[in-house]
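Missing here: one protein chain of the complex. Every other protein chain is in place.
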Amino acid sequence: MTYLIKGAKPYGEDAVDLLLEDGRIAAIGTELAADGAEVVQAAGLVALPGLVDLHTHLREPGREDAETVETGSRAAALGGFTAVHAMANTDPVADTAGVVEQVWRLGQEAGLVDVVPVGAVTVGLEGERLAELGAMADSAARVRVFSDDGHCVSDPALMRRALEYVKAFDGVVAQHAEEPRLTAGAQMHEGDRSASLGLTGWPAAAEEAIIARDVLLAGHVGARLHVCHVSTAGSVEILRWAKSRGVQVTAEVTPHHLLLTDACAETWDPVFKVNPPLRTDADVEALRAGLADGTIDAVGTDHAPHAVEDKESEWAQARPGMLGLEQALSVVVQTMVEPGRLDWRGVADRMSVRPAGIGRLTGHGRPLAVGEPANLLLIDPTARSVVDPAALASRSRNSPYAGRELPGRVVATFLRGSATVLDGKATR
Amino acid sequence: MASSSLPARDAAQAPLLSAADVARVVDRMAHQLIERAASLAPEGDATGGLRDLVLVGIPTRGAPLARRLAARVEAFSGTAVDVGTVDITLYRDDLRRRGVRALEPTVLPAAGIDDRLVVLVDDVLFSGRSVRAALDALRDLGRPRAVQLAVLVDRGHRELPIRADFVGKNVPTSRTQQVKVRLQETDGADEVLVTGGAA
Partner (left out) sequence: MKRHLLEVADLDRADATLVLDTAAQIDQALAGREVKKLPTLRGRTVVNLFYEDSTRTRISFELAAKRLSADVINFSAKGSSVSKGESLKDTALTLEAMGSDAVVVRHSASGAPHRLANWVRGSVVNAGDGTHEHPTQALLDAYTIRRRLGRLEGVRVAVVGDVLHSRVARSNVGLLHTLGAEVTLVAPPTLLPVGVRSWPAEVSYDLDAVLPKSDVVMMLRVQAERMNASFFPSAREYSRRYGLDAPRMAALPDDAIVMHPGPMNRGMEIAAEVADSVRSTIVEQVANGVSVRMAVLYLLLGGSPQ
């Protein structure tokens, strides 16, 4: 199928037509015409390179009642993504070439986004011995990002070895920074609100201590480190310092940490329970500033679907995590674009270019230019709508944005020239 | 019972009972109580039955009325009589309709009420439901020899087979009217008003 996009504004700049043919951007210009091409009227819409998520939980294999590769892929496409990294904490854990290849194949079959498996750092996420990182790197899934996400690689010696080992295939360890001895039983951010709610606190220092340790280790062994879901102002400061020292560290922030605070816990609704927890207004401000100045490289959704019974419970019994794929771009528009802290090129950089680079994805995060892979999205930045969890493509309903009005509507998404989303609806 | 919040009084409206009327009525009821006590007195009671009399007021305005009656009985007879109050809120059968109310004190004389002549005192007798609740409360508090009822105003419209033994004034009313008793102790002045509706 050939598509002719009429009047879109790449990066929010001057309106042009884009011709998508044979999986590539075949032409960019004004008044383009093409026989037999399906025309997409895009006046007023902003064109961006397809988004890349470094942090998605697709739950398959193991919890197909919460999400599958297919439903998660559809949610991703509707959010404007063309590639997602599928975290390793499935059942069985993605700690062997067999499991990562299975997930990769399921992604290919769904065909809505490129599903890029993340490999576990340690066997069974148990933090005791390294998984077969090389085998996963060499598999059909070509794993480059390794993470025990959900668990911290807390043993410093093991973390050092992991950082060193993946250098052999240009891999990166994505650390879930949480000192487990400081967060036993933790339910929410430790501060004034946890004190009054009587919920065990998750101190900011438990994240910052691990990040500080790991940037020192990464610097020492000359390895790449990626920090998942940075959530505190102190973490941003440590990252800024490490980058100024030349450490090869990158970091991501989730949409929910850019928007929501620990005040949400006062509702006692576990839809707001997440790990790391929602923090304070000051942390939110520091995260936005860090994303704006590039200290934080990327937005990673930490899309974490959970079945209803895992959320309709007491706060302490509920599983942590929230949906993110379908609202990620809207949250970034609200928190970063509308206040003028990021322009559209900045959005493309933090949500496509840099995450693709961190994951070493060659076909994603490319500029909107002739000859490049036709991975792109069209967004109507002026549309506003109220989030209805029942209308989401995810199999789960645990959206923290339920009932909240957010700006921006993804109108179309193209993966290698074929539409995965048109008129705001998934094509399959 | 009468409401404690009163609308602005119509200047032209004369009270049903003035302060002087209230005083006269209370005096008359005190005399009647003394006579009744005497007629029911056990043999050989030198106090004319007043030793066994207990005046139990139903809050809010029954409580000060009971104290006044006791004071007048003592003035006329020279004998002090026991006074108490019994809050009926927790015995009401209309709680679900009316919403919660603050409780008022329940205070019984040290000698209790067993085998004594208890006279319940209230300001207005209307449906009879307050009196029924008071009777239920008394049953839990002891076993009087007899229970009688004294009210300042009987306005009719009974919903239960209850009548007063001592009535200050019978007042024919329509259901839509309101009878308001005001007392010095609770409202700053003594008077009885009938407002609203047609008689």
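Observations on the structure shown:
Labels A and B are assigned to the chains in the order they are written; within every chain, residues are numbered from 1.
Going forward, a contact is a pair of C-beta atoms (placed from the backbone, for glycine too) under 8 Å apart; a residue touches a chain by one contact, two chains touch by 3 or more.
Since the structure is predicted, the reported quantities are computational estimates derived from the model, not experimental observations.
Of the candidate positions B:45, B:104 or B:185, contact with the hidden chain is made by B:104. Residue-wise, the contact with the chain that is not shown comes from B:90, picked out of B:90, B:146 or B:189. Of the listed residues A:144, A:160 or A:193, the one in contact with the hidden chain in the full complex is A:193. Among A:203, A:219, A:389 or A:424, only A:203 touches the chain that is left out of the view. Listed by residue number, the positions of chain A touching the unshown chain are 187, 190-201, 203, 268, 309, 312-317. In the full complex, chain B touches the omitted chain through residues 87, 90-91, 95-100, 102-107, 136, 140-141.
Convention: only the chains that are shown with their structure count from here on.
Between chain A and chain B the centroid-to-centroid distance comes to 77 Å (mean Cα coordinates, whole Å).
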